[in-house]
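Notes follow the structure.
Every protein chain except one is present and positioned as in the full complex.
The letters A, B, C and D name the chains in turn, as written, and every chain counts its residues from 1.
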Amino acid sequence: MSVLLESSSTSAAMRRNFWAGVWRVMRRKPSRLVGAVLMAGFVFMGAFGPLFYPNPLPRDVDQLTRPPSWEHWLGTDDQGRDVVALVVTGSRYVLLAALVTAVITVVLGTGIGLFSGFKRGRWDTVLMRITDMKLTIPGLPLLLVLSTVWKFSSAVQMGLVLGLLSWGGVARAVRAQTLSLRERGFIEAARGLGLSTSHIVGRELLPSMAPYIAMNMLIAITGGVYSQVGLFFLGVLPYESNNWGQMLNTAVFRSGALTVPSALGFLLGPLLAILLLTLAIVLVVDAMDEIFNPRLREE
Amino acid sequence: MITGTGVVKTFKQRGKVLGARDVQALRGVDFAIPKGGAASFIGESGCGKTTLGRIIAGLETYDEGEVAIDGVAMSGLKPKERQPHFRKIQMIHQDPYSALNPTRTIHQTLHAPLSLRARQTGRSRSWIEERAAEVLSLVGLDPGSVLARYPHQLSGGMRQRVVIARALTVDPEMLVADEAVSMIDVSLRLGILALLKDLRERLGVSVLFITHDVATARYIGDDGELYVIYRGQVVERGSVDTVIADPVHPYTQSLLSAIPVLHGLEQPGEQPVVPLESLDESRSDEGCLFARRCPFRADRCESERPLLQITGGVPQEHACFHPERRSVIARPLSEV
Amino acid sequence: MRIDGLTVVYKTTAGELPAVRDVSLTLEPGSITGIVGESGSGKSTLALSLLNAVQPPGRISAGSVEIDGLGDVVGLRGEQLRKARGKHIGYVFQAAQNSLNPLKTVGKQLLDLGRSHGVEDLRGLVREARELLGRMGLDGARVLDSHQHELSGGMRQRVGIMLALVLNAHVVVLDEPTTALDMITQANILKIVREVHAERGLTTLVITHDIGVVAEVADRLAVMYGGRLVEQGPTREVLGSPRHPYTKGLIRAIPRLVGDIDEAQALPGRPPTLATVPKQGCVFRERCALRMDVCDDVDPEAVLQGTRTVACHAVTVKEHA
Amino acid sequence: MTVIARRLAGHLARGVVMILVVATISFFIVRSIPGDPVAANVQKLIEQGMAPEAAEQATRVLYGFQPKGTLWQQYVDYMGGLLTFDLGQSVTHAGAPVTDVLADAAKWTVLPVLAGTLLSFLVGIVMGVYAAIRRSGKLGDVLAISGSLLHGVPQYVLGLLLSAIFATLIPILPADGPVDILFEPGFNAGYIGSLVEHAVLPVATYALAAYGGWILAMKSSVVTVLGDDFILAAELRGMKRSIIFRYIARNAILPLFTILALSLGLLLGGAVFIERIFNYPGLGLLLIESITMRDYALMGGAFLLITMAIIVANIVADLFYSVIDPRVRSGEEVSA
Partner (left out) sequence: ACSGGTTNNSGGSGGGGGLFTTIDVARPGLDASAPANPWNPKGNAFLGYNGMKLAWVKNHLTDPNQFYPGVAANWDIAADNSSITIHVQPNAKWSDGKPVTAEDVRLSIGLAYTTGSTAFAITPGAAGAAAEVQVVDDKTVKVTQDMTNPSAKFARGVLDNWVVPAHVWGSVLPADFWDKLKTSRGEGEAADKAREEILALGQKVLAFAPPKDVSAGPFTLERVNPGEALLVKNPNFYNAANVAPAQVKFLNYSGNEQIWNYLSAGKLDHSGFIAAPPDVMNRIKQAPGSHIITGFSPVAVGMAFNQSKKPYDNVHVRRGLAYLIDRAQVTKVASPDGGTPALTTSGIHQKPAQEWIGSELSSLEPYNHDVAKAEAEFTEAGLKKQDGKWTLADGSPWKVTMHAPAGFSDWISAQENIKSQLIDNGVDAEVVTVADYPVYLEEIAAGKYDVGFWLMALGPAPYDIYQRLYGTSNGWTNVAGKVSHNAPGKGGNWMGGAEEIDVEGVGKVNPGELTAELNAASAEEAKPIMAKLAKAANQDLPVIQLWDYVNTQFTNTSRFTGWPQNDSDLLRLPAGVWIQLGMIKAKQ
């Protein structure tokens, strides 16, 4: 009985320990804290940013495409709107689409990788051939060609398509991980003990891959941001009145940001946003490995 | 409880269409381990010990022959149907590091098979916890201090005990210990061996011991059988003490001769057999598999393969045309 | 070779912890000394410090390693140190399986070695290597032409030994020379070690966790525990009548081929890790049957008793009584 | 050698299947693009002041070489053409064969990509070694984080930043195409100089974008090799630093060569952004143009060519690996 009591209290303690460990990991390098704060900032921006501004954004037709000033820290766009406001309100579409991309990428990739690595045999061969093929077809050109057929009419749809195109790498990596974990004694032991497949996959395999999957998720988010912003920048997607990529496109191809300096602020806004997002994710990924590894977490 | 006849296993090099070289891991092995009995497999690295152990534990399929558990032939069954039979046979892996999931506490590790069992037999939750503590105590661990820990917080010996405890959660009838102590510190090794012996005596589980350290084979008990395996074939088989004391197959003899002598405590055997180098590249499958390395080979050995049988007036089975007892093992100084 | 008061520490999150503490040992010229110890007892660290090659975060914090004709290795730096390695001290690696560059043939690596040590007569070096390999039962020419992956474990180990000896080093350190080899190969390698040692008049140090290996080849035996040398002396004597309780326990824990198996007993407790080694007092006291109060505070000194040195309060007390 | 030949055969077979699949995909995608170029052109001509009837006729003439027959028939024709490297004719390029148009554009892509990749490869590798050696220090951290950042940031961000800084803010480098228009093409100093000057920014972008990846890959590769026993063994044998460095370098770079070949293939596809930003008339720009102009044949051709480049890169990478790694050469499976 005492064992019973102890084990239920240990799970709470374990949870506490986990967060204490996370804090230890974060503290070890201050840069990781910066990453976490930036990350939280982006989440906040995507979720609540647009609420801070009126719709439509105020515009000043006497201030079209102006360089940075006190009033407008990053200048104004070709409609006379504040670039900072545009970056903040535009983040929702970008981040939402990236999130959808990441979720689909990771769910599909993990699912296929797990299935393939766990089942092995014929299914594995077929799935991996398909994955290889997918990986061989260059993503961006395919997206470009697809963008002519598909109507990317919302952030969710955008994310869906990007997600459907990017699970290959995750699938292959997860499969490799599954295969190597399969060889580890504990999976074999679980099978020998007669534990169900769902237990093995859900409780033994997945948690072991959690850091890996989480890391892939973050990387998929950046991937999602990059591709959609890139496509908007190239101008092959339908116009969005408020989107980082659209800003880049307008800044460069309409406002001449690469010809005259007056539109540089307009160009820099989304670029800075992307740089900061990348930095945030790089720093958080750096911490991720240690957070999920019970050994490193405790040290 | 488990018997095998003519078990053959060939590994096909997958993915290579042309020039694939098949590995003959097992070439027709017979074995029989009775309920509560014991056996150990010894042999050089790569001779097929692990493969055979895995087949016995139901973790590997075989190509030819038959394995039967309690008289039920396995080859006729579907994988699903085989499982309950094989659950009676639990494997203890060589490497206790990888045999435990690093992300799960010992409690979680034991809980999973126990709750499955509780569900099957309709037992309560508290039974699970009690049983977890019980199996840990059985393997000589203090449940209170171990349950909440992660594997990396335990020493190698403790980990191996946890692995054994986990196997015990399903009330196995047989344990297959594949080099279960080779990665454990010398001073702790004996503890694990004694535990296995103890479990066999107290719980009546059969033990299959796979090792290349012949001396540890003695720990399964003097009623146990020793199988000497060479290149996928059993070359000598008999009771542990007989085979160690009076080996007749030159291969067994060279294995035993190779065991270092503890000078100061022991003195070398009188007729050590040092085999020729293992020039294994030119693997010829003609005749006796050991012939090329055998110091006693004759013409017949090159062309004909000896079968495992009892001949030459020795008590153990052997696969050699010239069985001859030789005193190869070191003897304690005190005996001399 | 004289090792005196050698201490090696590793820097960890818990500060600098000693993996080898105050070890003194003399290797007689022409003898084979064996060091046994369990995993983590500091054997490899000791072996590396003989070449002043402890890898960061470790460092030699005290002591000296005097080698005849070379001086204190601990004081050597840079080129001097490099030249000493290989030429004066040969080192056969733990897991020598992997001590070869997978991309180069053995012969090329041999030439690299020769060039590193300014050997003029590279042809002669190759001839010498071929002879050595032949001596160890290998086809020298074929082996020199092979890549690592084309050789079996036993062959690689022999190549390792050849590379340690080919420059005529007179001190050879073998760290776990037979681990991961099967018994028959192990027996062969040990035989070769013994023969080459005798032929070349080497001073050899064999490090292993397997008492059997030491018993088979060594003249002298040293037992390590928790970074300390707890007992040393002639092999037969130490094995025949161990004095230190750890040595005793260790020998009793060896499963034997003959005799009553129940005589064999495991040591209670478990070996310490770097973090759990007691900071002061006897390192073995937690598992010791002869533990006394003094063991908690005072580190037992290694006391010379005839041909042997033992570091144990209980033994010293008994001796003096 | 037979191992290599066998691998090559396997790769080629897979490559051909791949190309067929991609060709099929691109065929069907391209055919399902909305927008009837014929109808659109009529409107355009009318807007330009042509009488509607005349516009209709002119358009029909212009698009006379539009695909004919059922979709299936078109597919068969397309695939048949593929066999003879006939990818059809480009509408926007006045009926010039797609292959010619592609070949023309390819040089503007291949050369900068090659230069940028090699540059970043060399610099990245040196810095990677440095980052590996200093991995526990501040400098190593900075190198690693900046490497990750550069690796993470998409090409266009770098391209735009470079262009904004060096072509707009401090206009010291041109970013307006592949060469200064006023120079007479040919082998003269002015023209060549202008070519080089215009290549600086795009090449720098390629290099910068890839550099992060190299530094990371090299760092982890070096760290792995540094941990390999043979390096320590070489040190203990007293090998010269320069020789040890060569050992490390060669073993660490080996796996990177594979990535190098692959990335060359991938970069051809990724050139889209950089070519758009720097107005380089290469394959990427061609692809975008063909898409905006609805030039079916050209679009499919460009897509196919880019994919083909990747397939070829894959094959080259693998063969290269087999040639320089003795383990692969002798047929051993190496997990890279």
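Note that in this section a residue touches a chain if its C-beta (ideal position, glycine included) is under 8 Å from a C-beta of that chain, and two chains touch if they have at least 3 such contacts.
Every value quoted in this text rests on a predicted model; they were computed, and no experiment measured them.
Colleague: Under the definition given at the start, what are the shown partners of the omitted chain?
Modeller: A, D
Colleague: So one chain is hidden, and I want to know which residue out of A:A189, A:V225, A:L258 or A:I281 touches that hidden chain in the complete assembly.
Modeller: In the full complex, the listed residue that touches the missing chain is A:L258.
Colleague: Looking at the full complex, which residue from A:P30, A:P56 or A:G202 touches the chain that isn't shown here?
Modeller: Of the candidates A:P30, A:P56 or A:G202, A:P56 is in touch with the missing chain.
Colleague: Considering the whole complex, which of D:A96, D:L173 or D:L319 touches the chain not shown?
Modeller: Spelled out, the listed residue whose C-beta touches the missing chain is D:A96.
Colleague: Check the options D:S146, D:S220 or D:T292 and report the residue that touches the missing chain.
Modeller: Only one listed residue reaches the unshown chain, and that is D:T292.
Colleague: Based on the whole complex, identify which of A:T125, A:S180, A:T197 or A:S241 touches the chain you can't see.
Modeller: Only one of A:T125, A:S180, A:T197 or A:S241 touches the chain omitted from view, namely A:S241.
Colleague: In the full complex, which bits of subunit D touch the chain not displayed? Write them out.
Modeller: Output for subunit D: 34-37, 39-41, 43-44, 47, 49-62, 64-65, 92-96, 100-101, 104, 174-179, 181-182, 184-186, 276, 279, 281, 285, 289, 292, 294.
Colleague: In the complete complex, which positions of subunit A touch the hidden chain?
Modeller: 55-56, 59, 61, 64-65, 78-80, 147-148, 235-239, 241, 250, 252-256, 258-260, 262-263
Here is the rule we go by: only the chains that are shown with their structure count from here on.
Colleague: Starting from the mean Cα coordinates of subunit A and subunit D, work out the distance between those two points in Å.
Modeller: Roughly 24 Å separates the two chain centres.
Colleague: What is the distance in Å between the mean C-alpha positions of subunit A and subunit B?
Modeller: Computed from C-alpha means, the inter-chain centre distance equals 49 Å.
Colleague: Roughly how far is subunit B from subunit D, going centre to centre by Cα mean, in whole Å?
Modeller: Spacing between the chain centres: roughly 55 Å.
Colleague: Within the complex, which stretch of subunit A touches subunit D?
Modeller: Answer in residue numbers: 29, 31, 133, 136-142, 144-149, 222, 226, 229-230, 233-234, 236, 248, 252, 257-261, 264, 267-268, 271, 274-275, 278-279, 281-283, 285-286.
Colleague: Considering only the defined contacts, which subunit D positions touch subunit C in the complex?
Modeller: 228-230, 232-241, 243, 247, 250-251, 254, 324-327, 330, 332
Colleague: Taking the touch rule as given, give the residues of subunit A at its contact with subunit B in the complex, in rising order.
Modeller: Where subunit A meets subunit B, its residues are 1-4, 6-7, 10, 13-14, 184-186, 188-196, 199, 203-204, 207-208, 210, 294-295.
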